[in-house]
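Only one protein chain is missing from this complex, and each of the others stays in its spot.
When the chains are written out, they are named A and B in that same order, and each has its own residue count from 1.
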Amino acid sequence: MLAQLVRWSWIGDNLDDIGVATVEHLQLTVLSVLLGLVVAVPLAVLVRRRRWLEGPVSGIAGVLYTVPSLAAFALLVPVLGLTSLWTPVLPLATYSLLILLRNTLTGLDSVPEQLREAADAMGYRPLRRFLEVEVPLALPAVVAGVRVATVTNVGLVTVTALLGRGGLGAFILDGIRRSIPFPTSIIVGTVGAILLAIALDLALLWLQRAIAPWQRRAAA
Amino acid sequence: MSFWDRFVEWATTAETWTAPGDGLLALLAEHLRLAGVALLLSALIALPPAVWLAHRRRGRVVATVVANAGRAIPSLGILVLVAVLAIEQGFSTRFWPLIVALVVLGVPPIFTNAYTAITAVDPMVLEAARAQGRTERQVLREVELPLGLPLLIDGLRLAAVQIVATTALGAVVGPTGGLGRPIVRGFASLRGGGDVELVGASILVALLSLLVDRGTTLLTRVVVPPGVRRLQAG
Partner (left out) sequence: MRFRITALVGVLALALAACSGADDTEATATIDGPTITVASFNFAESTILAEMYAQALEDAGYPVERQLDLGSREVIFPELTSGDLDLLPEYVGSALSVGFGGAPTSDLDTSLADLRAAFEAEGVQVLEPAPGEDKNVYVVTGEFAETTGVTSISDLADAGDVTLAGAPECEARETCYAGMVGEPYNLTNLAFEGIAEGAVRISALENGEVEVAALFSTQPVITEKGFVALDDDQGIVPVENIVPVVSDEIVDAYGEDLVALLNEVTALVTTEALLDLNGRVELNAEDPADVAGDFLAENGITG
């Protein structure tokens, strides 16, 4: 049934456009998750030093999470304009903030106290202890968070097509913007986004396992 | 007139709120109605199989796939696909395209959390319950569900917040989507002063999401038995 809906020849003819859109989609996703990480990790470290911050910081991140994507983009348009890259990236980054923050905290908390003490006993200075002991052990949890944030963001990036951004969302909207609907374009956009999300998820899963080989047998 | 002046004027005009069918209050009602129906449907679809599979300690693969793949499905895609189906089959785009998209969004967190909630119950507690002579159904109803309730409701909370937020998307395909309508309309008339209702409606949707979030957290306090709550806290 799906085969009848899809005009395969159109897909063949438009492969380069699909490719460009996928790259744009990937760019927006990666940029927003990276920005989220850049904010979340230092924030997590700060929260661990001053534990009383955890409530307010998580609270704010939680609030930012509840702001719906369409509304967030909409709110930023009068402020930043439609052409600024920040307009889609900023809201997308704030969604990822909550999960990245939580996972980084969990990851850092999961480092056994004895290990930290052992490192101190061996004469590690705080920075070295952080980089060589705590970060590697926290990494799997962080990467797991990055996985969830990335997959979620791939879906949210499709909404940026309403702002005139490219990405696979443009194919979705294109299918209904004509006088006569064109399902092939919609399916390309939807399935493309799903495949991209799954591909990124698997790549990050590989990364998660590669970074922590001692956890390979633990549940992913 | 500056943006702020125009915004204040818009927000303080009675008609903005009370216009029949198009006023913010009417749109709010529509928004809640659509979100509520979607949440209910998602729960009805997700909870029974999740609970049943978890109780039997089966279906781990299903649970993982639903969790991961479910998150990967773009709501906009489902919305537009079902809308096109509606157009070709001749039924209205007002209801089902949005509801289907919202249910697809809401089922994964409800399913995953319910499944995890019940499989996380300590097997020794279950063994003790069975040793006391309880039937399977009693074990489920009197032990697993109460113990799993906090996490289960958390799944409902996640779904509810996402559904309320995404309901606005419905305005992209038709005269629906509650508060999404002034957002889409504002977008289209930015140079003509539409930025005011764009911002206003967006703030309202954000507040609504927040309310739903805090509201379900409060619900947990009310619904979850005190003993279980103490367990979770300790």
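Basically, a residue touches a chain if its C-beta (ideal position, glycine included) is under 8 Å from a C-beta of that chain, and two chains touch if they have at least 3 such contacts.
Predicted model, so just to flag it, every value in this text is computed and none were measured.
Participant: Of the residues listed, B:Val8, B:Ala29, B:Ala188 or B:Leu211, which one is in contact with the missing chain?
Facilitator: Considering all chains, including the one not shown, the answer is B:Ala188.
Participant: Which one touches the absent chain: B:Leu81, B:Val139 or B:Ala171?
Facilitator: B:Ala171
Participant: Pick out which of A:Val30, A:Leu46 or A:Leu202 touches the chain that's been left out of the picture.
Facilitator: A:Val30
Participant: Just to verify: which one of A:Arg51, A:Arg125 or A:Arg178 makes contact with the chain not shown?
Facilitator: Only one of A:Arg51, A:Arg125 or A:Arg178 touches the chain omitted from view, namely A:Arg178.
Participant: Against the chain that's been left off, what residues of subunit A make contact? List them.
Facilitator: So the residues of subunit A touching the unseen chain are 7, 10, 13, 20, 23-24, 26-27, 30-31, 34, 81-83, 132, 136, 139, 163-164, 170, 176-182, 184, 207, 210-211.
Participant: In the whole complex, what residues of subunit B lie against the chain that is missing from view?
Facilitator: 83-84, 86-87, 90-93, 171-175, 181, 184-185, 188-192, 194
We adopt the following convention: only the chains that are shown with their structure count from here on.
Participant: Spell out the residues on subunit B that touch subunit A in their complex, using ranges where they run on.
Facilitator: Against subunit A, subunit B makes touches at 3, 68-69, 71-78, 80-81, 83-84, 87-88, 161, 164-166, 168-169, 172-173, 180, 183-184, 186-187, 190, 195, 198-199, 201-203, 205-206, 209-210, 212-213.
Participant: In their complex, what parts of subunit A are in touch with subunit B?
Facilitator: 62-63, 65-72, 74-75, 77-78, 148, 151-152, 154-155, 158-159, 161-162, 168-169, 172-173, 175-176, 181, 183, 186-187, 189-190, 193-194, 197-198, 201
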